[in-house]
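Down below is the structure, laid out as structure tokens.
With one protein chain held back, the other chains of the complex are shown just where they sit.
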Amino acid sequence: MSVEQETVEFEVGEQRQDYRFFTSIPTRWNDNDMLGHVNNVVYYSYFEAVVIQFLMQETAVDWVKGPVSPLAVETLCRFRRSLSFPMIVDAGLRVDKIGNTSVTYSIGLFPQDEDLISAYGHFVHVYVDRATEKPTPIPDDIRATYERFL
Amino acid sequence: MSVEQETVEFEVGEQRQDYRFFTSIPTRWNDNDMLGHVNNVVYYSYFEAVVIQFLMQETAVDWVKGPVSPLAVETLCRFRRSLSFPMIVDAGLRVDKIGNTSVTYSIGLFPQDEDLISAYGHFVHVYVDRATEKPTPIPDDIRATYERFL
Amino acid sequence: MSVEQETVEFEVGEQRQDYRFFTSIPTRWNDNDMLGHVNNVVYYSYFEAVVIQFLMQETAVDWVKGPVSPLAVETLCRFRRSLSFPMIVDAGLRVDKIGNTSVTYSIGLFPQDEDLISAYGHFVHVYVDRATEKPTPIPDDIRATYERFL
Partner (left out) sequence: MSVEQETVEFEVGEQRQDYRFFTSIPTRWNDNDMLGHVNNVVYYSYFEAVVIQFLMQETAVDWVKGPVSPLAVETLCRFRRSLSFPMIVDAGLRVDKIGNTSVTYSIGLFPQDEDLISAYGHFVHVYVDRATEKPTPIPDDIRATYERFL
């Protein structure tokens, strides 16, 4: 029935000092679900927010129109402690692995002014040529940025 | 900087026949993002939909008010081919692993009437006692259901 | 302090027979908010769903790439009875007013298999030239369709 066995390994950072880049995200009322906490799905929008903020602020990637752009191929989140509205979430990112065509970001979510992590995980981008949709090497300037945030 | 090494292993099913329970989810216009495809975050709402539909239809779990209820502790998704609006998504689930207090569902997303998978991943529930918030054994009747969907 | 007085008038249809076109929308778990009902904001995604389904099914409008496309300029919703997950919502639409460049749809939301309305409102589209972003007359073929759904 199963066709292969896969392994995901990544470095876990549980403290703020384990992350290199931060953005703050105010939760919204309808981020909460019926259980009174931020819905699990919404954590990934916070992941997305810090990745996009990082790319916008630190690189020249144009992922909407550029000829080479990053495509999400895998995301993972482990939920430790609930986040909820109202709260400001600090989302931390560091670059965990840089491959030829792909990069893995480690991400951690913290309630503002708290050191105890709420959730952590990773987000893997593969760079693709927009025309062919094939993986392509990470552009040099972006790779250099990634190296600064390892 | 990193505090531990973790490993995620799960059985991958790439075909419809690898799944035991299905639900159909019409995509919505605003599931699509600026790139014209379903936003990566939204795939997890499809994961959530099939897990909840499975629990509602096949078990007596009351995860809003029951004394013992399942809590998501980890989700993962690998993105292979884009989904987009308009489209109906068939979300397949099978039970991959049953522990003492936790269960891992394998999930696959297929465009309706297609056999080629778009995305797959897993979703891990831990059963907790609502009062103490501590893990507690999976109730017997629910365990029996899980065994039927292995 | 206020700069003008405005008036909104529209025909209210409270019964299924008052609508000419229907689409069915399964609610999603995270459509519900902390109060256990579909969040008010989400009703507008159901409005959007029926308008888009109507345009896709009954007209040749290409609102993403066409040279002339409809732009939402006003929406309104009155909330009468709660919708909630799990439930299938039947969204009904009829064309209420056809102007030179704009069209007003009346929309009603019903729980499936119920005749009592949950919410109703309207949605106003103005046709604009994509290049100039100026209002432009409704294309004849689309106008003809609208007339059939008055």
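Going in written order, the chains are labelled A, B and C, and every chain counts its residues from 1.
To be clear about the criterion, a residue touches a chain if its C-beta (ideal position, glycine included) is under 8 Å from a C-beta of that chain, and two chains touch if they have at least 3 such contacts.
It should be emphasised that the depicted structure is a prediction, and the values quoted were computed from it without experimental measurement.
Just name the one of C:Met56, C:Ala72 or C:Met87 that touches the chain not displayed here.
C:Ala72
Give me the chain C residues in contact with the hidden chain, please.
1-15, 17-18, 34-35, 39-42, 44-45, 48, 63-64, 71-79
Which parts of chain A face the unshown chain closely enough to count as touching?
Output for chain A: 25-26, 28-30, 36, 45, 48-49, 52, 56, 64, 86.
Could you pull out which residues of chain B are in touch with the chain that's been left out?
On the side of chain B, residues 29-30, 32-34, 36, 39, 41-42 touch the unshown chain.
We take it that only the chains that are shown with their structure count from here on.
For the homomeric pair chain B and chain C, should the interface be classed as same or different, according to whether the shared residue numbers exceed half of all numbers used?
Here the answer is same, because the shared fraction of interface numbers exceeds one half.
In steps of 5 degrees, what rotation angle do you get fitting chain A onto chain B on the CA atoms?
180
Based only on mean CA positions, could you tell me how far chain A sits from chain C in angstrom?
36
So how far apart, in whole Å, are chain B and chain C when each is placed at the average of its C-alpha atoms?
So the centroids are 32 Å from each other.
Taking each residue of chain A in turn, which ones touch at least two of the other chains?
34, 39, 41-42
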